[in-house]
Structures are given as C-alpha cells and as structure tokens.
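Note that this complex is displayed minus one protein chain, with the remaining chains in position.
Let's turn to chain A:
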Amino acid sequence: MNRSYDGVSDIAFEKRGDRTVLTNRYRSGNSRISAQIPTKDNTPLYFLVATGGGFIEGERYYNVVTLEKDAHAILTTQTPNYIYKCPNGKTTSQLNEVMVKENAFLEYYIDEVIPYEDAIYYQKTFADIKKGGSLILTDGLTAGWSKSDTPFLYNKVDLKTKILYDDELVFNDYLIVDPRQEDMSELGLFEGYTNFNSVVIIDENFCTDWIKRSKEALDTKDFEGIYGITALEKYGFVLRILGRSSHNNLGIMWDFINFYREDIRGLKHLELRKNQR
C-alpha cells in the first residue's frame, strides 16, 4: 500500500469509558497527523497535514479513518488542498476511506480544493456508516489559482463522494468539472461564482423540520452568493453553496454545522481556527 502512495494516513478511535481515544495513528510519506487539539467539549480533534502544503502533480494520497462504536472524533485538513501546477498532464489523486461503526459520530472537515493552472485532480471519498452512526462531511472546489488570476485555468477535477448507511447507499455525489471543455461561468455550471462548498450530514434521526430550523440558523447578512439545503432520500440533509470567496461561504457553512452540533447534538460551538483566505 505504502509503495504506491505518496502519502498515507490511517487513524482510528475507540470509546473508552466516557472518552474517545486514539488507537491507531499511522502515517507515511508526505502525510502527517497533528497532535491532539483541545476542543470545548473534549472531543478529540486532529489536523491532517500534507507536508508540502499541498499536492504535487501525479502524487497519490490515501487516508483512512475508523471510528469504533460510540466514538466521536473530529478530523480536518489544515489548509485548502492546493493542487500544484501540473505541466505534464498527470493526475493527482486522493482517496479517503471512512468507517463509522455503530452509534459513532465522525466530523470530517475536508477543505476545498484549489487547483493550479493545468491541474488534473481526482478525489474519491467513501464512507461506510453502520446503524446509529452519524457523519458530517465537507468538501469544496474553487476556481483555482493562476498567476494571471484568471479563474478556471485548471484542466479537470473529479470529486466523488459515496456514503453507505447501514449497508445501503444513501448519497452518491459526483462533480465533474472540465474547464477546458466548457465555460464555467455559464448558467448551470458555476454561474459566475468561484467557490463551491458542500456539507452533508448523515443522521438516522433526520426529519424535514431540521431543514427549516437550519435555514433560520444561517446568518446570511453579508453572504454574497446562492445556497440551498435539501433532504436526502433517507437519513440526512445537505447544504450546497456557490459564492465569491471561501471566507464568505465558510460563514454560512459553519452556521449550518453548528446548528446541527449545538441544536441537534447538544455539543458546544466549534470553530476551527485556520488561516482561510
């Protein structure tokens, strides 16, 4: 496994008494795992770090997270995921595999991808949630980075997320962005916006009332863009945002996340202090 990947992280948690403890912490190559960061409700929080501050052309990353039953942990990437310039047309990829066992709760905050000019990036996240387990999962994509500040100069990005709950498919999300072939500013695509963010929450207790309540919890005073919240076929709901800056999108994204954490789960307010641009 290690030989074929440029970075691997494999992290596991278990509930012992009333605490969740780290039971496995394996890393190799360019992937690092931070020391535990304190949180207000003593939920273990770790940062997943790429040592180069991003991924380089052709690199492959593999992250595994396992929560044993009843555990609760928070994982997040440290910065937006930069996919550095790819002049040779090689695909950079990341595979995330998540296992949430019975009644465990994983918060997995993957930052948005910022592909540089010509980048080709493929990301696949697969989550297997057992009965009673729950998950908050984020991801996103921007118009990328280029010297000339021209949006969407990257080559291609595939973001795929598949979630099973109690062995049944509940979420199959696949965004294929192909700026070489299409005008990203058109209606139906990014529509003139530059930042896409997504939050999906899986919880078997979900009821449509949460949609109404979560919308009320969003502070949209300064938000510039469009967003929507909708119910999955089963066991959860999703927030999608198109806006003009990461900072702007993150505001309502975190209102949504904290609505679920505080109002539904009775947890304390969470703020991940990162240097967001």
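Here is the rule we use: a contact is a pair of C-beta atoms (placed from the backbone, for glycine too) under 8 Å apart; a residue touches a chain by one contact, two chains touch by 3 or more; residues count from 1.
In this text, contacts and distances are computed from a predicted model.
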Candidate names "Urease accessory protein UreF", "Oligopeptide transport system ATP-binding protein", "RNA polymerase sigma-70 region 2 domain-containing protein" or "ABC transporter permease"; UniProt protein name, chain not shown = "Urease accessory protein UreF"
Selected residue (touches chain absent from view) among A:Val8, A:Val100, A:Leu153 or A:Leu242 | A:Leu242
Considering the entire assembly, which residues of chain A contact the chain that has been omitted?
-> 169-176, 182, 186-191, 196, 215, 226-233, 238, 240, 242
